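Sending over a structure as structure tokens; questions will come in a sec.
Removed from the display is one protein chain of the complex; every other protein chain stays in position.
Letters A and B name the chains as they come in the text, with residue numbers starting at 1 for each one.
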Amino acid sequence: MTLYLLKRLGSAIPILIGVSIVVFITIKIIPGDPVASLLGPTSSPQARAELTARLGLDQPLPIQYLSWGAHLFQGDLGDSIAKHVPVLSLVLDAFGNTLVLATFAAVVAFVLGILLGGVSALRRGRVSAAISNAISLFSISVPQYSIGLLLIIYLATGAGLFPTAGMYDPINGGGWGDLFLHLVLPGVTAALVPAGIIARMFRSCVIDVMSMDFIDAMRSRGLSELRILKHAFHNTLPTLMTIAGLQLGYLLGGVIFVETVFSWPGLGLLVYQSITQRDLPVIQAGVIVSALAFVVINVVVDVLQAAIDPRVRA
Amino acid sequence: MSQTVQEIPARVASAEALRVDDLAVSFAVHGGQVHAVRSVSFHVRAGQTLVLLGESGSGKSVTARAIMRLHGRRAKVTGRVELSGREVLALSDPDVRALRGSRIALVPQDPTAALDPLRRVGAQITEVLLLHRAAPDKKAAQARTRELLRAVGIPDPERAYRSFPHEMSGGMRQRVVIAMGISCDPDVIIADEPTTALDVTVQAQILDLFAELQGRLNTALLMVTHDVHVAADVADLVAVMYAGRIVETGPAADVLKTPRHPYTQALLDALPTPQTARGELHAIAGSPPVAGQEFPGCAFADRCTHALDTCRTAEPRLVEVAPGRRAACPVLNPTEAP
């Protein structure tokens, strides 16, 4: 198991290097001369050449990448153009808030998705299954930004049930209760799409498992349907882990719309604000941090899978 | 080692473990009913082995599953299935569950697929023992599981107990499944092609194991196979199935030596003998019937070398052709007009 863990961690390294290359390339495809935009249009050619040399921009691309990568490895992601603070602390603070929202949404999505998918797999051909299929299909098609706005309209302003923006109440806020109230609307909004995806994947997984021979073999040994379902569920866990990892990763990177709509002070909102200000270092750092989180999640998923499924460990 | 029923009078005298009367199974499919099995009747006594012999698709597995009432809602099952005196088709669901695995056990074709891949082998056997209260507590069940693993000839029962299915060989897995089958000392064991998925050498070992266990436990064994050799090896009685019906039945030695139905004859003719060179197999001409195909007369008529015009109009019935033997071919077994 330890060996497996080490192997899995090792295989993540090339991926991370690849990720850094892709981000480096996105920096390089930015149209326009970065030096010119730093010094302004009236700067002299000499001043530009000087800065170009100082920033190492006259070096060949691989060298530029290596020096950029070395900074990256030390956690130096540069300074925010708009806020003049190190990008990393800015991004990590925001990422923490996103993690709260994404985790909450993932839990909601999971409960909902497993219910919907389970009903639709186990009650096939019945009305209840058709209804859950329709709900899942609908929820994967929903644009989050508009559903979020609608929830604000009807549940927040209409019924006055939940706050519409932020993470804590600015006046007498703070504490878990307040956080929870603020989480409900963005959390549910963010959960909708993953819930639909989980439902659909879980459905086909349950159908696959239930059609496996050992289910029937358990029946032939006299096990009750409930007990068979328990063992069947156990057999869906490896797949479920994969789905969970994918969806949590998706949420970490995908809540940008939700955060924007609900002014949730997370990575998405930060990236959105940085778009308006063309604060590219922040956007890059945001992408790197969430890609890193994604890779970590995948490793965790694989390890959990190995813990559940002896065939993976082998 | 084929024996006739006559040679073992003790078994013949023993109680009837399983009796099937006029069993029919049909499935609701797109646009109608498929009759997979019709008018199947036979009985097996304790200690006896009945082999259901037939080509793929002839309805052997459907029959076996119907006996255990394992067919889903889309299947319509009629007739009678009597298990040690209980009418299985009339029981409530919980009562049937109580029988499955305890009074009647199924050894499936593919032992690999029949085991839960995520749980240790020992736990899966223990579960069955506890479920049917064949052991007073967990400890006893675990001890009994080890005993069972030894009884089915697994060399290192302790290790097998802790193994996951994928860590064992096919033959060992089949032994595990057999151990599970005999765990509650059932009256009837149904083995559905228990050796098809195995290597030839392992096949023989497993068949020997069945013979040995049966001798010890005095269980009735219903073995399903498409392999005439297996039938010759283990059967006391044979029932040959074709297109969902039994076409010939009787003591194995007699049926396999002097078949009274053209289909049984064709099966035997198709066997390779020491004289026939490789690749010179006498395959039965024509193709077996497609699922759900209906025949006005004898289902075998299109492939039968003895077929007469009358065969295609009237459906032949299974009639006694010799003491203890029945066949469904009036051409080979003419009866005097009444």
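Brief remarks follow.
Note that in this section a contact is a pair of C-beta atoms (placed from the backbone, for glycine too) under 8 Å apart; a residue touches a chain by one contact, two chains touch by 3 or more.
Everything below uses one rule, namely that contacts and distances are computed from a predicted model.
Remark: of the listed names "Septum site-determining protein MinD", "Acyl carrier protein", "ABC transporter permease" or "Carbon monoxide dehydrogenase small chain", the one matching the undisplayed chain in UniProt is "ABC transporter permease". Of the options A:L6, A:V111 or A:L150, the residue whose C-beta touches the omitted chain is A:L150. Residue in contact with the omitted chain (choice from B:V230, B:V255, B:C298 or B:A327): B:V230. Chain A residues in contact with the hidden partner, per the touch definition given at the top, are 14-16, 18-19, 21-23, 26-27, 29-31, 137-138, 140-147, 149-150, 152-153, 157, 197, 200-201, 204, 246, 249-250, 252-254, 256-257, 260, 268, 271-272, 274-276, 278, 280, 283-284, 286-287, 290-291, 294-295, 298.
Note that only the chains that are shown with their structure count from here on.
Touching chain B in their complex are the following residues of chain A: 212-214, 216-224, 231, 234-235, 308-311, 314.
Within the complex formed with chain A, the residues of chain B that make contact are 68, 70, 97-102, 105-106, 108, 110, 113-119, 127-128, 131-132, 164, 166-167, 177, 180.
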